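Working notes for the structure below.
For this view, one protein chain was removed and the others were kept in their places.
Up next, subunit A:
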Amino acid sequence: MNEADIDADTNDRMLLQRMAAGDRVALATLYHSYHGRLCRFLSRLTRRADVIEEVINDCLWIAWQKAGDFRGDSRVSTWIMGIAYRCGLKALRQRGDEPVEDDNIPEDRMPSIHPDEDRELRDWLSKGLDRLTADQRVVVELVYGVGHTLEDVATIMGCPVGTVKARLFHARVKLRNVLPALAGDSITLKEKVP
C-alpha cells in the first residue's frame, strides 16, 4: 500500500466515523468517492444501469448502517468492495439473472480527451472480457482496475488466496490468447495452473 492509498484509507476511515455519528454529508462524500469505481466494478457483472444503481445503494446503505461496526481489519475500500460484490451477486440471484456478457455496449461513450483511443481500448477490452467468466472478470477488475492485492481480492470475494491466484492466472492466459498481440511473435504454451 503506497502513501496515496494510506491517505485515502485514512480519509475513508474518518468518513466512516462521521457516518457512524449520523453525518449525512460524510455519506454523500463517500458515495461520490466510490460511485465511479463501484459502477465500473459492477458493470463487470451486469450492464443494467438500474441494477447497478440499486446495488450501489444497497452497498452504501449497509455501509451507513454498519459504519460504527467497522473494526479496521482491512482497508475501507476492501470492505466496501466486498459488500458491493455480495450485494451484486444477491441482486442477480434475486432476478434469476446470470452475470450478463459484454455484448450490449451502447454507442454513446463517456466523454474523453481522446475519445477515439478510448473507444479502441474499450473494444479491445470487451473482446477479451467476453471470454472470461464473471468471477474472472471480477478478479481482473479488482487487480487491474482498482489495484487490490491478492489478499484484498480474497477478502472481497470471500475465498482463499489460492483461488484468486488461479482465477487471475486463467483470466490472463485467456486474455493473452484472445487479444491481439501488440508487438512481437507470441509463443504459445499450454495453460497450467501455477
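The rule we apply is simple: contacts are C-beta pairs under 8 Å (C-beta built on N, C-alpha and C of every residue); 3 or more make two chains touch, one makes a residue touch a chain; residues count from 1.
Criterion: contacts and distances are computed from a predicted model.
When the listed names "PASTA domain-containing protein", "Sugar ABC transporter substrate-binding protein", "NADH:ubiquinone oxidoreductase" or "Zf-HC2 domain-containing protein" are checked against UniProt, the chain not shown comes out as "Zf-HC2 domain-containing protein". Residues 1-2, 24, 27-28, 31-32, 35-36, 39-40, 43, 47-49, 52-53, 56-57, 60-61, 64, 105-106, 108-110, 112, 118, 121-122, 124-125, 128, 140-141, 143-145, 147, 149, 168, 172-177, 179, 181-192, 194 are the ones on subunit A that touch the missing chain.
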